[in-house]
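Could you have a look at this structure, given as structure tokens, before my questions?
Right, chain A next:
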Amino acid sequence: AGGGSPQPTATATTSDDGPVSGGVLVQTLPNDPGTLDMAVSTLQVTQTMGSNVFESLFALDKAFQPQPMLVDSVEMSDDRTVYTLGLRGGVTFHDGSELDSGDVAASLERFFTVSPSGAGVAADVVSVEAPDPLTVVITLAQPRHSLLGELAASAALILPEEIATAAGANPLTGAQTIGTGPYQLGQYQTGQSVTLERFDEYSARAEGDWGGQAGMKHAYLDGIEFRFVAEDSTVVNGLTTGQWQMSAPSNDQYSVLQANPNITLTPIAGGVVNTVILNHHPDSAFADVEARRALNLVINKEDMAAVSGTAPDLLTMTGAFQAPENAPLFSEAGTDVYESYDPERAKEQFATAGVDTIRMLVPSNFPQMVAWGNVLQQELTDIGLTVEIESYDLTTVRAKATDEPGSWDLSLTFISGTVVAPPLINWLQQKYIGGYQNDELDELFAEYAAAEDASAAKQVVDRIQQLVWDDIPSIVLYGSKQYVALDKSVKGFDGNFMLALYNTWLDAS
Partner candidate 1 sequence: MLAWLRRLWRRDREFVVWLAVLLLLLLVVVIGPSLLPSAYVQSPGERLQGPSGTHLLGTDGYGRDVLARVVEAGRTSLLIALVIAALATVLGSVIGLVSGFYAKSASVLMRAMDALMAFPGIVLSIALVAAIGTGALSEIVALSVVFTPYMARISRSRALHLAGRGYVLAARSAGVSGPRILLTHILPNALPTILVQSLLIFAAALLLDGTLSFLGMGVQPPTPTWGNMIAEARPYLSIAPTFVVAPGLAIVLAVVTLNAISAGLRSIVDPRARALASMFVMRRERRAPRRA
Partner candidate 2 sequence: MSALLRVTDFTVEVETDNGRLALAEEVGFAVRRGETLCIAGESGSGKSVTVLSIARLLEFTAPIRLSGSATLDGIDLVAQDQLEMSRLRGARIGVVFQEAMEALNPTMRIGAQLLEAFRLHAHPRRGVGRAELDRAGRAKALSLLTEVGMADPEAVMTQYPHQLSGGMQQRVMIAMALVGDPDLLIADEPTTALDVTVQAEILRLLRRLQRQRDMACVLITHDLGIAAEMADRIAVMYAGEIIESGPVEQMLRRPQHPYTKALLECVPRPGVRVAGRLRTIPGAVPAPGAKPPGDRFAPRNALATERCHTEPPPVLVDGDHMVRSWAPVTEWTPELVERLTGPEESPVDAARRAPGDAFLVLEHVNKTYARNARRQTTRADRRGAADVSVTRAVMDLSLTIRRGELFGVVGETGSGKSTLGRLMLDLEKPDPGSRIRLGEIEYGRRRRRRAELELRREIQAVFQDPHGSIDPRQTVAQAITEPMRQLLPIGRAERGRRVLELLDAVGLPATTARKYASELSGGQRQRVAIARAIAATPKLIVADEPTSALDVSVQGQIVNLLLELQRELDLTYVLITHNLSLITSIADRVGVMQGGRLLEVADAETLLRSPGHEYTRRLLESNPDPFAPRP
């Protein structure tokens, strides 16, 4: 039987301002990924739910730096190719078994094969060994600057060994959803709701000031219920009438909700990078760099931002491929190109490139993408191009883009502004639907991997960013922050970019 609209009832009896224990928080998610498996499913909704349940060896702190999570100690060999990780003792899985190095090895193995980011790491990994129950040794073929960050990825989640082997490339089922996080899976009612329960044997870290996903986690809530509600207006209506306490409504609702005294709006750390994906297939209009530059010139990024409905305080009008808060990867190189806007010249350049028709694949699930598509269509039509729009749900767009690679010229997306290494930006990968390939970029990636320290790495990042605005593999429209709307009873939520709910509590008053 369904859960109805349980009014959060704080059972604890502590003081007015401090955290209180108890209550069930209801959060809405737009759709059900069918699994909490963050290794297989890269969807945002999967991360939101899974981050309460699973943990990785490392975790990103509020500055997007990797910090140890399940490990206690990290030793790196001088040639930066052998990492010896000492695991934290006394960590138990939700099924009661204790974490050991075998679990880690098996989980990493799975991470390497199933996860997109894992595959990148795997290329450099020679071996993962477990010499004793609390030690894991990772041997690399060459130095890899981003390794710890990559191991901090949610996809590198740690599972019990049997489950990791059994699941393979399959998404984890409900019964296999066994992690080490502060919450464990209660009930998975596919399509309707997922309930998490507090995991009482959770062993928390002591560091309370790391922020982000790292450090101490405390499960104040008795439980969390994720309710799948697709319709934006339903989401807002439910929020205002107290049916649920936490949602991520569309941009347009921001100002409406802001006016509601019962609701707090919290920006999410990090942010997203809104991008026009260009197809580099030979049959595409954008196989020619001239056409790509022309497109950049014709796009009025301000209009794009405006039409998305994003509130001004959530906007960052930069062309960087990562969010400003993700300091290690944020670069302002090439801003002049980003800021240039000249439809007349664009028209000429399109003409020289011999482009007169643009075929757009627009994902219909996201209102802002539909909006960008519409504005883009108008801008292109205004300079005399023919625009053909096809609009499908995201899955279909992906299928079309992959199955008929020459049938489209551009599509739209937004990516996380908080990845840990440039090669993880999907539209820079050759395997991505855009099929972008650039030897210079590959060399830069290699240089990045080999970077000795953060400042060396940052320099490479700047060069990559510059290349991005020179060769334009895709066009960054602008950066923005997402926000969540919280009922005023929700306290302690720090706006972490996974929307993880540990350290959050419900205030009954």
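Just so it is clear, a residue touches a chain if its C-beta (ideal position, glycine included) is under 8 Å from a C-beta of that chain, and two chains touch if they have at least 3 such contacts; residues count from 1.
Selection rule: all candidates are chains of the complex that A comes from, given by their letters.
Quick caveat: nothing in here was measured; it's all calculated off a predicted structure.
In the assembled complex, chain A touches candidate 1, while the other choices in 1 or 2 stay out of touch. Listing the residues of chain A that touch candidate 1 in their complex gives 231-233, 236, 250, 252-253, 256, 303, 306-307, 309, 362, 364, 367, 370-371, 374-375, 377-378, 389-393, 396.
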